[in-house]
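Heads up, one of the protein chains got dropped from this complex, but the rest are sitting where they should.
Letters A and B mark the chains as written, and numbering starts fresh at 1 in each.
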Amino acid sequence: MTILKATDIGISFGGVKAVDGVGFSVSPGQILSIIGPNGAGKTTLFNIVSGIYVASRGTIHIADEDVTGLAPHRLAARGLSRTFQNLQIFQRMTACENVMVGRHLREKCSLLPALFRTPSVTRQNRETRAAALDLLAYVGLKDVADVPAGSLPYGACKRLEIARALAAEPRVLLLDEPAAGCNAVETEEIDHLIRQVADRGVAVVLVEHDMKLVMKISDRILVLERGRPLAEGTPREVRDDPRVLEAYLGRHGAQEAARA
Amino acid sequence: MAEFLQFLISGLTVGAVYALVALGFTLIYNASGVVNFAQGEFVMLGGMVTVFASAAGVPLPLAALIAVAASIMIGLLLHRLAIEPARGASAVTLIIITIGASILLRGLAAIIFDKQFHKLPAFTGDAPIDILGAAVQPQSFWVLGGAAVVVVTLYVFLEHTLIGKAVLATAANRLAARLVGINTTTIMALAFGGSAAIGAVAGILVTPITLTSYDVGTLLALKGFAAAMLGGMGNPVGAVVGGLLLGLLEAFGAGYLSSTYKDAFAFLVILIVLFVAPQGLFGRRAVERV
Partner (left out) sequence: MRALLNQRLLTLAVLAVIISLLPFVFPSSYYFRVASLVWVSALAAIGLNILMGQAGQVSLGHAAFFGIGAYAVAIGPTHLGIPPWAALLIGAILSSVLAYLVGRPILRLKGHYLAIATLGLGVLVALVISTESRWTGGPDGMPVERLTLFGWRVSGSYTWYWVTGALLLVGTWIALNLDETPTGRAFRALHDSEVAAQVVGVDVARFKLQAFVIAAVYASLAGSALAFMNGFINPDQAGFIHSVELVTIVVLGGLGSVVGSIVGAAVLVTLPQALTVFHEYEHLLLGLIIIVSMIFMRNGIVPSLSGLFLRRARS
């Protein structure tokens, strides 16, 4: 069963085809990694799938519903959530509040009760905070729950983004370089985290440069080069594909690698 | 036809002044990212200093020169004492600072000069010139010509001198400019000085037509800001076109529709333009990078 399916996606910026004819699909519990050299169009693809950019061609389906061109918050309502390569943390809010915003769609949010702070608003707020604290504990940030997110170290922010994305209880989670800038231990933690999330039945799409991580946890890998799909398959198939080696290392490098 | 021509020329005349104010806005905005609400005060200073210097017996050309010099001085002081110390503050904080500066300069002008309206004699007489039935004041040509000279000078300076190119580089990317050895602080000071000079020239040219007083700056700053927006913030060509367009809008609106709502047309059109083209007429649509 496919939960997210992108077909023949294309977009260009000022005549440059940043993404051109890319498609993929992912099922619940599956981890699909999208890799490729810098500028291959991975993040652009994410931005299209999550509704931030509007593609000039192609379609996107979530659970068989055509969601092409829908605004990001509408996609979120259909179970899509994501993190960002360049952190998009709510700097002036505490770590806990960041995750609480992630619960936005799970909360009743009407203006008048909020303005007069009815008991039901207070009660709901308590529940949301409890849920957020659970998630913070899950990603190992419980101790800094009430610290302003802007003062957290980089690695913590990365995990905070994952917690915030999970707070929405997504069916599909897009992770844009979750391990970038993390040390070996942190990468290990993120590795576990992603596996756990997938095991709970969430479909995970991962953009990542850490090949060790990608090879280890992916069910399938899609390789992009200059906005076009280059190869797709299991980690093993992709690793042995000469075209992939060439794209990453150049012709000469690929020959070296083949010899080694 | 004569009526149309009349409106056209008076619209272009006022528009030229708006264009100069907008150009001053753009220069400072490009070099420093600051939206300078004290821009109108430079126009006021240009007019007022000239009026009082020539009243004191200084010949008009010299009085004008003194006015420009005084404005440049104020522009540099504004940068040195109010903008430079607040480096790194948020955009809205900087806007408030320039608004404070505008209030301060207005107060200063009220004390040093007075709160009366003042007029300068037209540079080359008051006898209207007949052009296809339209009676045109000679001063209109001074305004249009002067504005053209300022625009061309600025263009040549920016495109054909090393310092000018440094200004453009700073506008394009402040950090990169600093990395290649451009002293961006100097460039910003230059922008404030230059923008003050442009404002002062506008004030001197237009005072024989519109009168001046210590508080003419506010409305001019609004119109100039609007013109700069209309053209697309940060685009010098857009600023000039936006200014002229705004002047024409007002003149034709006042002439054919309603003179009491003269100022309304400008802002109504700006709202409509922004609704249709959120980046202004000549602004580039930025792709948000995330």
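Throughout what follows, a contact is a pair of C-beta atoms (placed from the backbone, for glycine too) under 8 Å apart; a residue touches a chain by one contact, two chains touch by 3 or more.
The model shown is predicted, which means the values in this text are computed figures rather than measured ones.
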Sole contact to the chain not displayed, among A:18, A:34, A:55 or A:167: A:167
Among B:97, B:190 or B:204, the residue in touch with the chain that has been omitted: B:97
Contact footprint on chain A, counting only the chain that is left out: 50-52, 71-73, 75-77, 80-82, 84, 88-93, 97, 100-102, 104-105, 107-109, 111, 114-117, 121-122, 124-126, 128-129, 164-165, 167-168
Chain B residues that touch the omitted chain in the full complex: 35, 82, 85-86, 89-93, 95-97, 99-108, 110-111, 218, 222, 225-226, 229, 233, 260-261, 263-264, 267-268, 270-271, 274-275, 278-280, 288, 290
